[in-house]
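All protein chains of the complex are present and in place, except for one that has been dropped.
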Amino acid sequence: MTTSDHVVPDVFSQGKIGPLTLRNRTIKSATYEGLSHKGKVTRDLVDFHVRHAAGGVGMTTVAYCAVSGEGRTDRHQILWTPEALPGLRKLTSAVHAEGAAASAQIGHGGPVANPKGNGEPALAPSRRFHKTTLSFAREATKDDLRRIVQDHARAARMAVEADFDAIEVHLGHNYLASSFLSPKINRRTDTYGGGLQNRARLAREIMTAVREAVDDRVAIIAKMNMDDGVPGGFWLDEAIPTTQWLEADGTVDALEMTVGSSLLNPMYLFKGDAPLNAFAEVMPQPIKLGVRLVGHKMLREYPYQNGYLLEDARQIRAAVNLPMILLGGITNKAIMDRAMAEGFEFVAMARALLREPDLVNRIQADSSVRSLCNHNNRCMPTNFTGTRCVLADRGTTRSNTWGTQAGYAS
Amino acid sequence: MTTSDHVVPDVFSQGKIGPLTLRNRTIKSATYEGLSHKGKVTRDLVDFHVRHAAGGVGMTTVAYCAVSGEGRTDRHQILWTPEALPGLRKLTSAVHAEGAAASAQIGHGGPVANPKGNGEPALAPSRRFHKTTLSFAREATKDDLRRIVQDHARAARMAVEADFDAIEVHLGHNYLASSFLSPKINRRTDTYGGGLQNRARLAREIMTAVREAVDDRVAIIAKMNMDDGVPGGFWLDEAIPTTQWLEADGTVDALEMTVGSSLLNPMYLFKGDAPLNAFAEVMPQPIKLGVRLVGHKMLREYPYQNGYLLEDARQIRAAVNLPMILLGGITNKAIMDRAMAEGFEFVAMARALLREPDLVNRIQADSSVRSLCNHNNRCMPTNFTGTRCVLADRGTTRSNTWGTQAGYAS
Amino acid sequence: MTTSDHVVPDVFSQGKIGPLTLRNRTIKSATYEGLSHKGKVTRDLVDFHVRHAAGGVGMTTVAYCAVSGEGRTDRHQILWTPEALPGLRKLTSAVHAEGAAASAQIGHGGPVANPKGNGEPALAPSRRFHKTTLSFAREATKDDLRRIVQDHARAARMAVEADFDAIEVHLGHNYLASSFLSPKINRRTDTYGGGLQNRARLAREIMTAVREAVDDRVAIIAKMNMDDGVPGGFWLDEAIPTTQWLEADGTVDALEMTVGSSLLNPMYLFKGDAPLNAFAEVMPQPIKLGVRLVGHKMLREYPYQNGYLLEDARQIRAAVNLPMILLGGITNKAIMDRAMAEGFEFVAMARALLREPDLVNRIQADSSVRSLCNHNNRCMPTNFTGTRCVLADRGTTRSNTWGTQAGYAS
Partner (left out) sequence: MTTSDHVVPDVFSQGKIGPLTLRNRTIKSATYEGLSHKGKVTRDLVDFHVRHAAGGVGMTTVAYCAVSGEGRTDRHQILWTPEALPGLRKLTSAVHAEGAAASAQIGHGGPVANPKGNGEPALAPSRRFHKTTLSFAREATKDDLRRIVQDHARAARMAVEADFDAIEVHLGHNYLASSFLSPKINRRTDTYGGGLQNRARLAREIMTAVREAVDDRVAIIAKMNMDDGVPGGFWLDEAIPTTQWLEADGTVDALEMTVGSSLLNPMYLFKGDAPLNAFAEVMPQPIKLGVRLVGHKMLREYPYQNGYLLEDARQIRAAVNLPMILLGGITNKAIMDRAMAEGFEFVAMARALLREPDLVNRIQADSSVRSLCNHNNRCMPTNFTGTRCVLADRGTTRSNTWGTQAGYAS
């Protein structure tokens, strides 16, 4: 990967991911919206994505839609059921009307799932006690895994039916596939545990099932960890060959690398302030109690800097030829240009777009525009009440109709 | 708020706040002078402001003049009584003679007031013990609040009579209005406590009373906190809608945002050194004892940098259309230019002008001039003996006549 | 040493060390390869150096070949015996075929030697207990020293026979000669202890014996500490006269200055992350136990920066006229240019070349190329299983033939 052998594209030029062409190379990355209700799309959720689509991004991502009931991290989370389809179609249609593409993030929460909301235990590579939920996660059987792989395929097919342009499979943050990758969490002794080939098996089976389900009708993106942020966890040395296997499998059209563990070190992704008080306040029990007990350890602060995942992502960029989406600290034109120069084809933004949904349009109009996001991370706990930047919207992004029949998008 | 849709003004060009036009866009912000005596203006206080007016600022601010007796933080503080008027007129006249405008800062100390000097308890949203004064503040009744709102109106009318060009209402630093805004200090359960709408009620009522009292005869400035500097205190997320309500109320001509709590974290405003020894030495009892007991906690040091409130103030700048005055670390032309480019209409300076009252004139003559202020903050405790930069004037700004009949300005 | 009295050479121009001319001024410095077997060269070791030779360096260095059995730090380490010669010749021949020169690093581990692998105690200036090996090192007698000096001469002669172009004598890292230099480790009262003249005696005798053994048939390089990184250890003030004596002795053609102590502070050389877990995992017992016991103290982290040994090395550069090789944080063209401008004739690279063996070629083609090495130092413990960058090669650089008869290079 040298800087001399390719023409550096403009971030505002069109970009391609598999069969999909985006109007520009910016993507609203998934930030769990907290706006769906009983597994279905609400008008508020449509509004949320229309806001971002109108703000200029090339594609907006509907965050975490669970492929299986026991994989939900929240009881209201979108679940890939026939009942959800009409709402999802309303959403994609509204996003398309703004000229943007829509991506559906699909996945299984694994040990991060909420056993209380789901009414069944979370699944993990090995039985383990989780301090934040004060409950045991059950060891997934091989039958569980077979079923879950097929659940991904089914979800992918439904995403195509719902007119999504891309499917982003969640292989990060110690959700199910990521917890299997982790040498720290995965203690299995069967073909899904042990060496990296075994630990990566589930992720690859999922990607293969998704590819087979949708072929190249939509773009397939894998979101995967480079570093769990935990001593002994999944790290770059294993992420590199894993991405190379995915590339060789031909199951992925683009990679979005991320870091951190929703179980063990969530702030590793969210550089900036660690809003412990704000978090504890809004978390439902028993998580609230867990945050109070172990929060200081879990919500360590990491310094923010522009493009803070670039140094790690360069390691992957040098190892594969797949198009890559750079995430982490993308808030201005300079860092976008840097990403393009380093060989990334796309940039993904999250908190900065919560603060200013029209930031992309404004940067395109004036490259000196600086984001108002100050990395206070108080957006993090708002996903329990309607995700928002508290400096942009103190109240809630849940309107009065949320939770009522009139609130559903369809 | 983009940088491309307006012409950036020169800081040395004329600027308007409501009905008032200033010769340039620099303002001497309020630094309690410690020069008034028994509630009246002294010659020393006039000299103090003439010095700053002659030094080039567009407007000088007479610091904290109490609207009610129990709201004084110092027994000698100016109180809006008929006896104070002649001296105040002398002051404004002398300032005008130097080509500058004069602003009167009015307010009620609330829990920051000095119960010993005032001979009555301080008032607060809820009864509370204050460690620095070793006394209880009384919970303000609704009758108290009605009276105090009217006291602000009366003070504003007298300020007009005294020929002030602007009135700056003190809504910051956990003084009375600010202590009502604070979710940490305000524990009321009536219409002045609870949600932000309730907590902001007193501040809005005060501003409305002031506007009604003076109409647009003078400029009305609100000085308000963006961040109390205390976990659980008033913060940007609540400051933004509060300023938007003030804008909608039409009661304010310009905003000057500040930070910190005179009760809980005064150094949060005064970045730089924390002169604990110097402070304890000159404080009257029982505050001296309090400083010794809790001083290390209260006088934490914060690193100084140019324009240190800019990152926070940008959040407000983006939320309202009111003219704004940027305060905090304004000491040279470069940061003045930066403030103008970021959309602030004025800059306010305090410590740097104590060090060099003619700094504005000198910067206008030579944009490379660097301030001599080294943020040692030893000016802070001098407000008990005549405020000064100890590097500019080791003695006192109280002349020999201070405290005698000959010392009064009228 | 001024910058004005010499023409600054290009790092990619030819450079001379004694009788040797290199195609350019970059050198792969010694990183113990962990690829030899029972004292002999393996095909894997040849491949390792061919990789680096093909990658563009002017010379590659075969790391630490022990001059005496009890000086080995690893049981498989190359030992200068007739049995080793054929393999060494294969290695030099293969390196030459790529246009690069080959250097042999020779030395005696002294207190760093592995008593368990060697079947005999380590030698040190004075008897001492070593926490990492949990064993006592024996005090070297004068007879030991005489023998070891001659062992160096013998090793040097064999290196010439093996067609090496340069011999690098290891006088650093508290290996034997370096432990004699250290005022902290060397407590002898004979002619080899006490003042610096005495403590430097062994190093000088070794260099004299090497020079006498090979005359100027090959280049002779001394690798010596500037700073053991230990309070009371060998430091710059003693390194300066020691290098001046070596220059006066006429026994050295070039100096490569290093820092740190394999006994007391190994991370002092390896700025960047301290991979304690990774280290403990792969260390053989009893070292593993030792690392767990004292590892946190021994593996302190030091911040990485480009050319991190330059400030110290300048002190030597100013004191001698010998050609010098700058080591430490050389990863891009800018720091190479800086080294040349500061009067160094060569630069040596280690970790960056493990990450990308072709980095030199790529920098020569495009001076903007940035190294992918991120100083994670997880290469350090890999020397027990085949040295590699874990981001470049997760497995091992030991092929399947390693340890079998087919694996020997000859």
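Some points to look at:
In this document, chain identifiers A, B and C correspond to the written order of the chains, with residue numbering beginning at 1 in each.
The rule we apply is simple: contacts are C-beta pairs under 8 Å (C-beta built on N, C-alpha and C of every residue); 3 or more make two chains touch, one makes a residue touch a chain.
Quick caveat, the model's predicted, so the values are computed rather than measured.
Contacts of the undisplayed chain with visible chains (whole complex): B, C.
Within the whole complex, the absent chain has one touching residue among C:120, C:161, C:190 or C:237, and that is C:237. Contact with the omitted chain, checked across C:315, C:385 or C:401, is made by C:315. Among B:81, B:277 or B:321, only B:277 touches the chain that is left out of the view. Residues of chain B in contact with the chain left out of this view: 277, 362, 365-366, 368-369, 372, 374, 376, 378, 390-391, 394. Residue positions on chain C in contact with the hidden chain: 2-4, 196, 231-232, 236-238, 240-241, 311-312, 314-315, 318, in rising order.
FYI, only the chains that are shown with their structure count from here on.
If chain A is disregarded, contacts among the remaining chains split them into B | C. The most centrally placed chain, judged by C-alpha centroids, is A.
Centre-to-centre separation of chain A and chain B, using mean CA positions: 46 Å.
Between chain B and chain C, the centres computed from C-alpha atoms are 65 Å apart. Listed for chain B are no residues, as none touches two or more other chains.
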